[in-house]
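Some chains omitted; the rest stay in position.
Chain lettering (A and B) follows the sequence in which the chains are written, and residue indices restart at 1 in each chain.
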Amino acid sequence: MLENQIYEQLSNLKSKTPLVEAITNYVTINDCANILLSIGASPAMCESADEAYDFTKLANAVYLNIGTLTKEQELAMLQAVKAADELNIPVILDPVGCAAIPRRIGFIDKLRSFGKVDIIKGNLGEIKSLAGVETKVRGVDSLDKGEDGVEVCQQLAKDWKCIVAASGKIDIITDGEITALVHNGDDMLTKVTGSGCMLGALTAGFCGANTDNLLASCIASFLSMGIAGEHAAQHNRGCYPGSFRVFLIDEIYKLTDTILRDKSKIEFV
Amino acid sequence: MLENQIYEQLSNLKSKTPLVEAITNYVTINDCANILLSIGASPAMCESADEAYDFTKLANAVYLNIGTLTKEQELAMLQAVKAADELNIPVILDPVGCAAIPRRIGFIDKLRSFGKVDIIKGNLGEIKSLAGVETKVRGVDSLDKGEDGVEVCQQLAKDWKCIVAASGKIDIITDGEITALVHNGDDMLTKVTGSGCMLGALTAGFCGANTDNLLASCIASFLSMGIAGEHAAQHNRGCYPGSFRVFLIDEIYKLTDTILRDKSKIEFV
C-alpha cells in the first residue's frame, strides 16, 4: 500500500510543479535549484528576513539547510517556519554541520519553537547528535559506522513527532512506526559537494506535491537520488566527479515512476 | 541601420573586454560570471556596502539582480546605482520575483530614486507587475500568456524612460519607440536555473562595450542567448539539463557576428 504510493509520487510531482521555498547554504544553492527544476518542481530562494514570511505562504514546501548559517538566514528561517506552521506547509530541515558545531543544535531548538518541522534529513552523524547520541564526524561529513542507526532514527522520530531520514550507504527513513531502508545509491555521490543538499531539496519538492503522505514523498526522493546516482555513475565518464555531477542532473530529469519501481531496492524493517 | 549595428556588437564587446560590476543573486552568481567570461567580458561581483560605490566607478556597466535580496545587497545596490548615475555608466536591472514579492517593487522605486536605470530586463510577469498590470506567476516564473506584452513593455518604457526587455517564448525589447521581437531560443533554457540571470548579465556585458546604443546592445544580448540556447540543445545530450547547461556556455563562447546575423530571427513591430 505505502509501496504503491511511493511509485506514484514522481508523476504526481511533475503534474503539479510544486513551488519550493529554499533557504539554503551558498555552497550548493545552485545545485539545489537545478535539481528541483530537473525533477519538475519550481525552486525559489527567497531569504531576505523582510520577505521570507510572506513568500513562504505562497510555497508548497519549505527546504531549510543550515550549511552556511548567516545572521540574515537565521532570521529568514525563523519567519519561514512560522509562516509554514500557520498554513500547514511541509518543512524539511537539513541540520548540516550540527554534529561539529554545537551552536546549531540550539538554533534548531529555536526553529522548532517557531513552528513544526515535518522532516529532519541529515547524515547519520547529524541525526545522532540531534538525538544526543555519541557519534563521529569530520566537519560536515559523518564517519559513523551506523550499527544503531535505525534505533536512533526511530527514537528521534518518536520524540520529535516527525519523519527522520538519514542518508548514508544505506538510507534510513522512518516516522517512528514504519521504517524503510533504501539500498540504492553510488559511492560517486560522496565525491561531489551537495548531494546531501540536493537530496533535501528533492524531498521538499516531493512533499510539496503531496502533503498528505510525507513518508511516501520522502522515500520517493531518496529513491530518486539513489537511482539517478547509479545511472550517472554508469556513464562512460561517470567515474569522474566533474562529469558525474552533470550526468546526475541529466538522470534526475529522465526518471519516471516505472524506472523508480524497477530499480528500487527498498526494505521495510 | 539599427539592425546592422546589432551585428557589430559582439566583435565590439570582444575587442573591449568590458568590466561588469554585478550584484546578483547567490543561486546563479557563478553562472553569471562564467557566461560573461565566455562572451568576452570581465565580471566582478563587488557587493560589500562599503565598496560598491567606489568599485562601480571603475566598471563599464552594472548588472543588478534582486533574486536573493539580502540587507547588505540592498545597500550595495543603492550605492552602485548612485555611482553609475554620476558617471553615466549603464545600469541593467533584473527585477526577479517582484511579481510574487510586492516589497521588491518598493525597493525598485527606491533604487530608481538613487539614480537612473537604463534597462529593465525581466520575464513578462515581472514587467507587468512593474507596470501595474495584472499577471500570473509561480514564484519567480511567469505563467503569463502575454497577448498584451508588447503594449505593456512599450508603455513602461515610455513611463520610465528606459529600455524594457521581457524574456519569454518570444522576447520583447523596446525603448518605447522601436520594438524588436526575438524569436530565437529553445525550451531547454527553461529547464536550467539562471538562464534569465545569465541573459541579464550578458546584456550588461554588451552595454558596457557600447554605451552609445543600448538598444542595439540589448537586442544583441537576447540574440546571443537565444542562438546559443538553440545550438546547445542540438548537441547529442543537449536535451538533458545538466549537459545542456555545459553546452550553453560552450556555445556562447563560439558565437561570432556572422553567426548572430545568420541565425537571428528578429522582427521589428
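One rule holds in what follows: a residue touches a chain if its C-beta (ideal position, glycine included) is under 8 Å from a C-beta of that chain, and two chains touch if they have at least 3 such contacts.
Owing to the predicted nature of the structure, the values given are computational and were not obtained by experimental measurement.
Colleague: One sequence, 2 chains in place: how many copies belong to the entire complex?
Modeller: Total copies of the sequence across the whole complex: 3.
As a convention for this text, only the chains that are shown with their structure count from here on.
Colleague: Tell me, which parts of subunit B touch subunit A in their complex?
Modeller: Against subunit A, the touching part of subunit B is residues 25-28, 30-31, 67-71, 97, 100-101, 103-104, 138-141, 191-194, 237, 240-243, 245-246.
Colleague: Can you check the complex and tell me which residues of subunit A touch subunit B?
Modeller: On the subunit A side, the touching residues are 17, 19, 21, 26, 29-30, 33-34, 37-38, 42-51, 54-55, 58-59, 70, 72, 245-250, 253-254.
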